[in-house]
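Below is one structure; the comments refer to it alone.
Of the protein chains in this complex, one is absent; all others appear in place.
Now for chain A:
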Amino acid sequence: MEILMSVLVGILFTAGTYLVLAKSLLRIVLGTAILGHGALLLLLTMAGLKTGAPPLLGMEGITNYVDPLPQALILTAIVINFGTMGFFLVLAYRSYKELGTDDMEELRGTNNE
């Protein structure tokens, strides 16, 4: 199972990297979202996918739980990613309005105007 997940994460990272290298701003934002999914899935995978009960203490007769720590880490990272993504999307929208382009090639250069 871990092997399969690793391959999936690899595919997500490939797709994310490809999109981040694109010209269009929206594709770049989507690329970072996919990179984020890849990173979080990797966090889940690397902690081990051994079968066990969900980490809830209320259930009777269960001694084998899945590792709760990575789930807490992922939850934290999801919220942070969510905030960053929201900011990035609004920034992209505002830049499109003000600068009049979503093509990163046209946003190059060192001059001030």
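Convention: a contact is a pair of C-beta atoms (placed from the backbone, for glycine too) under 8 Å apart; a residue touches a chain by one contact, two chains touch by 3 or more; residues count from 1.
In this section, contacts and distances are computed from a predicted model.
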Query: So which of "Light-independent protochlorophyllide reductase subunit N", "Multicomponent Na+:H+ antiporter subunit D", "Cytochrome c domain-containing protein" or "Carbon-monoxide dehydrogenase small subunit" is the UniProt name of the chain that got left out?
result: "Multicomponent Na+:H+ antiporter subunit D"
Query: Can you list where chain A touches the absent chain?
result: 20, 25, 28, 32, 35-36, 38-40, 42-43, 45-48, 69-70, 73, 76-77, 80, 83-84, 87-88, 91-92, 94-95, 98-99, 104, 107, 110, 112-113
